[in-house]
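Let me begin by handing over the structure; questions about it come next.
Apart from one protein chain that is not included, each protein chain of the complex appears where it belongs.
Order of writing sets the chain letters: A, B and C. Residues in each chain are counted from 1.
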Amino acid sequence: MKEILVRPERCVGCRSCEIACAVEHSQSRDLLKALSEMPQRRLYVEHVPEYSLAVPMLCRHCEDAPCVAVCPTGALTQDALTGVVRHNRDICIGCWTCASVCTYGVIGRDRRARVAIKCDRCPDREVPACVSACPTRALIYGEVEEVSRARRAAPALKFAQGVAASSR
Amino acid sequence: MKVDERRCIGCRACSAISRSISISEDAGIRSITFHSHDESLTERLIEACPAGAISSGITAESITLTFRMKRCSVCGEPFATEREIEHVASLIPETHKNWLDLCPECRRAEQRRSHAWHCIRIRGRV
Amino acid sequence: MTARIPTVCPYCAVGCGFYITRNGMEYMQDHPVNEGALCPKGNAALDVLNHVDRLRYPMMRIGDDWIRVSWSEALDRVAEEMQRALREKGPGALAFLGSAKCTNEENYIFQKIARLMGTNSIDNSARRCHSPTIIALRRMLGTPAMTNPVSDLALSDCIFIIGSNLAENHPVVARWILRAKDRGAAVIVADPRVTPTAWLADLHLQLNPGTDIALINGMINVILNEGLENSSFIKERTSGFEGLDLSDYTPERVSSITGLRAGDIVRAARLYAKAGASSIVYCMGITQHSCGTENVTACANLALVCGHVGRPGAGILPLRGQNNVQGACDMGALADFYPGWRSVDDSRAIDELRRLWNARALPLGRGLTADMMPEADLRFLYVMGEDIVNSHPAVSRRRERLKRGFMVVQDIFMTDTARIADLVLPAAAWAEKEGTFTSTERRVQWVSRAREAPGEARPDLWILSEVAARLGFDLSPEPEEVLAEINQAVPAYRGISRSNAGARGGIIWPCPHPDHPGTPVLHTERFSTPDGRARISPVHHPALERTSPQHPLILITGRVVLHYNAGSMSMRSEGLVKREPEIRIDVHPEDAARFGVADGDAVMIETRWGRARARAKLTPRQKRGTLFMPFHFPETNLVASEIIDEKSMMPELKVAACRIWRAD
Partner (left out) sequence: MGKIYLDPERCIGCRSCEVACEREHGHPRISVDKVKDLAAVPVYCHQCDTAPCAAVCYTGSLRLDGDMVVFDPDLCTLCGLCFVACPFGAIELDSVIHRCDLCGGTPVCVMTCPTEALQLEDIDAITGSTRSRAAGVLAARVRV
């Protein structure tokens, strides 16, 4: 099972990933035109001033993902093989239950289509666009076993416990 | 007024307007009885019917239509007619989790269960 | 009347504010305690006003019937019967029960009448909620009250909740605990049950019932062994530390007593001691034991050893039960204290009151407490706003004995206590009168009249002043004038007036003069003991109520979120009753299987005190080997224990060995 691993210590906050993501999900797949399409974000580079760090935040495709569990219509599903959490825009009713349970806050709101919007891990690409675009290899893509510190990309539950533990 | 039996979905709109249309439920069957009534309401009934089953015209003294009701796939209680469900399903996007199989009570329980899931996982270890 | 009138919730002691409007209620978003929020009981508070069951006229018993009488006839009779009892049997034959639901002014006048009649047999429901707190904290810290306000919990880095299911009993307190958690605070909950409070815990210590002292001593032992104590605080601000030898309480031994993992005891000790500011929150799980006073002492020892007292976010917070239980105690509606926490044995302190009251002499020595009243040879009993029959198991079982003489009950409903009285006086409810209420955090709030009382119901203060006049005492029926006298009698209330108590959120005592802003955090510089130091005093794990082959389970009692105490108010609220209609008994599924009980079965429960019937509810939240019954239903009184904590006269309501079987 492949994962995107985030290494905030390498992130310089250049936002190349955000732009690459926007282009990949645009109609035109062209940088300038993509911007005029007013793309909706699926990936967010968050600045953390206390630590002078930038952290790219994107869907971790959690195991037993809470967003999938709470979705009332089945618009969110998890691929048994790849673990990717997929969102079907045609079924989504825009109830925002998924957005409210996401521990990472990475399910957004497509205001025009009035449905949710989230990372699809670029189904048309070998390597997700954000990973390819990252100049410092702060984002890497590989098998879970390969990326030894992939524990950080653990499910939301473990993360939630981490929130409690690290704040102590 | 006339009722088109094939079109009627067994909802409650007409019975809410006219007292001479009565609705009852028993053993998973909803019956709607159309008694002879004041024709001045026909316009309103035509407008209110979601299925276009009512039209103006003369019909027999009284007719009763019966509808099989959908039983909740969890608790087994009937909660809507099968035709109502078909009608609703035709108007909303196709769905993977078929909530239309559940009665509203069980839909709430399902929401609760799915939301409680990760709280219980965390608290289960306390 | 203006469109909306601010008021204070009449249910628990949190002291939440809201507005009463012409048609209903509105939330008070700028109230410092609840920020507008209310629990379900608060939302249903108005249901008791104008309820069809309200008492509307004075009523006299003739045989088994009640007849309506005029106020003057009723009041004459009260005074006559009181004087007759006094003449024939002396002051020892008189007893008074004040109310933690009535105002400070009413309780003050009520106890004053009792004492002017020559008796200290005046008590209130604090006896069975926090009498151990009064004894222990007064001795150790000097002031028997919460050291910090509830909202202060948001500033704590570690909150240790022991013997309190505040999420159900004081839901608004959970708000401030969650604020602390948002800041990263650790929450430790010690409770045998997985309550909604335990849901909020980072560490839940599911200890055996009644083993609180062992747990706390074990934590102190770890703290001392690891050098986590606050030596400068101990040296500068406490005495008695040298006598604290708890080396027996090793985590391993405590583990065997409490049933907890040794590692969890160590973790709890470290979390509590190492945090910058820690709070202890406790409630009746600590006090309602035969070792209640020792339990409270143990809690205070823990706080003192770590120096977690006297700072924002660091304190000892006993959550009180009723909306004015703190005030009723401050006013001396207690068999062992005069107003202002003057002990009934302290003749010098009492002499100050004798001069203030222009009395010839005032009684000394403890009077009858509520539980002792059925056993005493009473000729006259005056009950103000208290359903003693449904709240004290000892009284409940011997209710007939209460009635050896004349009994007056003054209440808003025909409670089971009123039913056995000779005379029933209809009182005004909280929103139909004026006066001050003191919440659990010492917050004194003035409540204005928002509604008309039904029928001929009158404020308790008016009734008391009319009775007093017939006894030859001139006591004012005006709350403001009584408050002015309280300023003289209770030092902590010296500067409290209608204007500062009537401001938003009132004022927190001690308030020594009218311009003083109040004192949210106590003991910041010195403790209010005579030498200014807090007393550390060792206490030890006592013998416990044991199970036996006859009674193999332990019964725990407590509250549920939708009801309140004996239920005279909450059981009359349709919205609450339909959500929690009947008594249930929580049983762990394994125990249920062992005793052949299924979910929803009618069961019988028996302790050595009695038997009761209830409906079983199987739930994994219950600790194996324990049962839980809410005490809002009279059945619980039939089985609750009568063992008494000798220091505080608190009955051991929390634990009783029992057995259970299916009722066929």
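Here, a residue touches a chain if its C-beta (ideal position, glycine included) is under 8 Å from a C-beta of that chain, and two chains touch if they have at least 3 such contacts.
All figures in this text were calculated on a predicted structure; none of them were measured in a lab.
> Shown chains touched by the missing chain?
A, B, C
> From the list C:I316, C:V409, C:L544 or C:V561, which touches the chain that is not on show?
C:V561
> Touch as defined at the start, partner being the missing chain; which of A:C62, A:V106 or A:A133 qualifies?
Final answer for the missing-chain contact: A:V106.
> Any idea which of C:V172, C:L246, C:V281 or C:L522 touches the chain not displayed?
Checking the options C:V172, C:L246, C:V281 or C:L522, the one contacting the hidden chain is C:V172.
> Against the chain that's been left off, what residues of chain B make contact? List them.
On the chain B side, contact with the omitted chain comes from 11-13, 16-17, 48, 50, 79-80, 84-85, 87-88, 91-92, 99-100, 102-109, 111-113, 115-116, 119-120, 122-124.
> Counting contacts across the full complex, list the positions on chain A that touch the omitted chain.
6-9, 44, 46-48, 50-51, 53, 55, 57, 72-73, 92-97, 99-109, 114-115, 152, 159, 162-163, 166-167
> Spell out, residue by residue, where the missing chain touches chain C.
24-25, 27, 29, 34, 36-40, 42-44, 167-168, 171-172, 174-175, 178, 194, 196-197, 199-200, 561-562, 575-576, 579, 619-621
Just so we're on the same page, only the chains that are shown with their structure count from here on.
> As a quick test, compute the distance in whole Å between the mean CA positions of chain B and chain C.
Measuring from centre to centre gives 52 Å for this pair.
> What part of chain B is in contact with chain A in the complex they form?
Touching chain A: residues 92-99, 107, 110-111, 114-115, 117-118, 121-122 of chain B.
> Mind pulling up the chain A residues that touch chain B in the complex?
For chain A paired with chain B, touching residues are 66, 69-75, 77, 88, 90-91, 93, 101, 156-157, 160-161.
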